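Apart from one protein chain that is not included, each protein chain of the complex appears where it belongs.
Moving on, here comes chain A:
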Amino acid sequence: MTSTPREITRRQMMRRVGLTALVAVPAAGLLSSCATSGGDSAAPSAAPSAAATSATNPFGVKADAPLEVVIFKGGYSDEYATQSHEPLYSKEFPKAQIKHQGIQTISQTLTPRFASGDVPDVVNNSGTDMLDGGALIGAGQLLDLTPLFEAPSIDDPSKKVKDTIVPGTVESGFGGDPAKPYTLNYVYTAYGLWYDAKMFEKNGWTPPKTFDEFKTFAEAAKSKNVVPFAYAGKNASYYAYWMILISAAKIGGNEILLNIDNLADNAWNADAVKQAATAWAEIGKYMDKSYEGLIHTEVQTQQNQGKIALYPSGSWLESEQAKDTPAGFEYAMSPTPSVSASDKMPYEAIRAAAAEGYVVPAKGKNPQGGLEYLRVMLSKEAAKAFTEKTKSLTVVVGATEGMTLSPGLTSVVAAQTAAGQNVVTYSLFETWYKELETELRKQTNALMFGRISADEFCANMQKAADKTKADSSINKQSRSV
């Protein structure tokens, strides 16, 4: 089965972010039982001998140690690895032989190899048939990537790797208990309000920076027979709740979202959530009722036809709509408006998340090489090649300098630069607690289409969160960053 980049980025991304970041996934037992059946050679099999470390070789990679790389050959294909990342590694270690495998059935191919202890050194764990990250962590099969993020960057040895990538990337790969980074999520996705820059230019509009401006803008759009804001209630109400959650975080800081993820008492009754819900419900009044019965592609097409001004989505939107976008339509993304003057995060803050995981198996023959390979990936040169090959941004900051990007990606980069450290965190309850998430979809539609008030929205969500918390059959997870 082949998948297109847009399929991957949109829905699977959510799952992927969750799966790789998951901690005590219940399925841990499944794989560990597999692992035990393969003989208990679990003891770090003769810790692969390492060479001396140096500034340019921080992990002490043996110059002639072969490296085996397994890449998921899906929407991004594997050319970025064979034509850029692997040659870059070879340039550092010309004597190292690289064995490359581009496959789609990651889990089917690699599970038996993990069980028998003969594992590759780098795995791009992705696709429908990805390995269960939580289970691998539980079985001690993955290497803690902390040394990678603490190592000096290739581009600027005075900086640590973790300081050259988008904030939140390291945390997005957290797993295990206590939580450590096991996964490098490489692809960067930003969320905000999308619009047609050309249309705005023609009408002399600018994306609203506050909700007061939003209302003025909405009236202006209405007078031109354009729906100011719309989303698809039938299958994509989560696009709308993302906006509410982002606003809540802007008002009260990321801890509002952490509390929600951690099922903290009265997390949904927080003032920030109430204010955010109130603000968005006001905007919902400008939507036609019919949007509740449409699916995302139908609404996106309406935007392409110039009937909708602002649409909530993520940075996959431009490539998802590429076929339907008429000439003269230029996608651009703006942050969500500020709710009040006392918001904790500035208007420029955006929600961003990293996805598409890369892991280093703990029991490989050349784990130092695996870490080094990831360090190479996080160099600007490698990241630039990835964006060129896949039309997707990476988590490497400033990697697109000097590149010609599509209008949409250009505006994402601009928004990313403007946001700086002000990044709204990705909500993990979306994958941790599906019942809560299902309820949020329902309540979001009810709120945005005017059937309930913001107070009822918060009360209903709190009730659902309390129910999840009290349900002993649901495994609880927690996060601190």
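Here, a contact is a pair of C-beta atoms (placed from the backbone, for glycine too) under 8 Å apart; a residue touches a chain by one contact, two chains touch by 3 or more; residues count from 1.
Note that contacts and distances are computed from a predicted model.
According to its UniProt record, the chain left out of view corresponds to "Sugar ABC transporter permease" among "FAS1-like dehydratase domain-containing protein", "ATP synthase gamma chain", "Binding-protein-dependent transport systems inner membrane component" or "Sugar ABC transporter permease". Interface note: of A:219, A:435 or A:455, the residue touching the hidden chain in the full complex is A:435. Summary of contacts with the chain left out: across A:112, A:157 or A:293, the touching residue is A:293.
Touch with the chain that is not drawn comes from one residue among A:180, A:234, A:391 or A:479, which is A:234. Here the missing chain is touched by one residue of A:153, A:262, A:321 or A:445, and it is A:445.
Where chain A meets the chain that is not shown, the touching residues are 26-27, 29-30, 233-235, 237, 288-290, 292-294, 434-435, 438, 441-442, 445-446, 449, 451, 471, 473.
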